[in-house]
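Every protein chain except one is present and positioned as in the full complex.
Letters A, B and C mark the chains as written, and numbering starts fresh at 1 in each.
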Amino acid sequence: MLGKTIADLEPGDVFVPLRYELTSFMCAVYAHGVEETAECYYSDANPYGRQLRPPTMVHVDKLRLLEANCDDERRIAGMRAEAARIHYEYAAVHHSPAFVGEEIVVTGRITDKYVKRERRYLAYEIRVETASGRLVTTYEDVTLLDYARVQEVSA
Amino acid sequence: MSGITIPRYAVGEELAGPERTLSLQRLTWYSMGQLGAATGVPHDFQDNIHTNPEYAKEQGLPGVIADGMHSTNWISALLWDLFGIHYLETGTLRTKFIKPVWVPTALTCKAVVTAVEDAGPGRTTYVLDVWNEDPDGTRLTVGDARVTVDEAIDEIVRARGLEG
Amino acid sequence: MLDGYISDLEPGDVLRTIEYELTDLIVSEYAHGVEDATEFFHSDQTALGGQARTPTAAHVDKMRVLEESCTKERRIAGNNAADWRIHYEFEVENLSPAFVGERLRVEGRVLDVYTKRGRRFVHFEFTTSTTDGRPVSILRDRTLLRYEPETEGSDG
Partner (left out) sequence: MGARFAVGDEISGPRKSATAQRIHWYGSGFMTANAGERREVITNIHTDDAFAQGQGLPAAIADGMMSANWISSMLIARFGADYIGRGRLRTKFIKPIYVDEGITPRGRVVAADAEPGGSVRYVLEVWAEDDDGVKRTVGEFAVTVGG
């Protein structure tokens, strides 16, 4: 169910899509945050002649989708749910780079929600394109909904 | 535009990046980077299980745990070092955070080539197992990657530049 | 003259000695600010046996000494003079690594104040050691007091 917390999401939920313009700041600050050394994330001085984002920034698109679709757990705004979410799996396929100045369109849905060894998992599928229709990245993600309960069970 | 490197690797070849310690300081930088990227404006780091030892304990964790995406990003950086622009054009990366990375932990990202596939004229796909490990050799994050190296990369890049 | 602006300093002035503890934040934020990801500067799990500051971070020692010696121009506190200072020359001699957790003592003096092509420069020397006496670095620095020349037509 959209509009509440991440734990309320259910298989079949389709996120309200979002659009934003990719800026030089977004690419550079993310790359700096993980100490990337490739110049292409910081400036247009690369063979493309255009600054681009680190491919892993598809994960930020997931955060943006959750921010727009889970009103009671807007993590970018600093809201916390009762449990911290733990990222379990990242799986990205890159079809083309995303360049600074491009309008990015992000769509996504929940593909599964399941319990495994007493742990609750949520599976996502996310698609990133440019507004002109060029496919950038397709992404699958599995997130553990709460760690604390797990700790007690597995201890 | 010419001269983008065409990397070549053999099955069984093992490749590694530098050892780097995931420190609390680095977790705050990641937090600031992630939030800046998500909002488009400078952001201070957030108080959460990745930056605050007390809050992490409240959540049942023994201490501050690194964000899995930090490991993914360092593995991604290794793929950049190995494949450069080929990775940006065609790469896939899957990572599973099978063991927590407690802060601080020294990590080394590694990859081994498991297959080299013919992907058509002038194209070779490399399949790799990727992981990071602590100083004891225990794997904390595991995954796989595929990158197709295309000998026509110069033309592909030139066309991308012209799109803008 | 101490307790004024940096532009009030005179040759022979002995600056106030300062002490501070080198922290992980100081060392790693400086290195991160210049994108130097060398592991020496980010953790103690290196061949050096400790987390060291970058060899360029002696520049911070200069700022800290000036903060205590030129009290009308405490730039770390955000209190700048009307003329922005321009860094002209940096010269550091490293005598041993400075590690996180060590307490550093910095002594400074003004070697010279002179005018060249209409521009006024200050030449400093800062000597840094650990408080238990191990020499760490010697920094010599030339700073231009004001970008615009004081006389017309002499901006060579």
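Basically, a residue touches a chain if its C-beta (ideal position, glycine included) is under 8 Å from a C-beta of that chain, and two chains touch if they have at least 3 such contacts.
Computed from a predicted model, the values in this text were never measured in an experiment.
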Contacting the left-out chain: of A:A28, A:L52 or A:I104, that is A:A28
Tell me, which residues in subunit C touch the chain that this view leaves out? 20, 23, 25-27, 29-36, 38, 40, 47-48, 52, 54-57, 59-60, 63-64, 67, 76, 78, 80, 83-84, 86-97, 140, 146-148
Residues on subunit A that touch the omitted chain in the whole complex? 24-25, 28-29, 32, 37, 39, 42-45
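As a working rule, only the chains that are shown with their structure count from here on.
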Please name the chain that ends up farthest from subunit A once chain centres are defined by their CA atoms averaged. C
Subunit A to subunit C: how many Å between their CA centres? 43
Can you give the whole-Å distance between the Cα centres of subunit A and subunit B? 15
Enumerate the residues of subunit A that touch no fewer than two other chains. 32, 35, 37
Subunit B residues counted as touching two or more neighbouring chains: 20, 26, 29
Spell out the part of subunit C that touches subunit B in their complex, as residue ranges. 24-25, 28-29, 32, 37, 39, 42-43, 45
So in the complex, the part of subunit B that touches subunit C is made up of which residues? 18-21, 23-26, 29, 104, 106, 135
Contact footprint of subunit A on subunit B as seen in their complex: 1, 4, 20, 26, 29-42, 46, 48-49, 55-56, 59-61, 65, 67-70, 72-74, 76-77, 80, 85, 87-97, 143, 154, 157, 160-161, 163-164
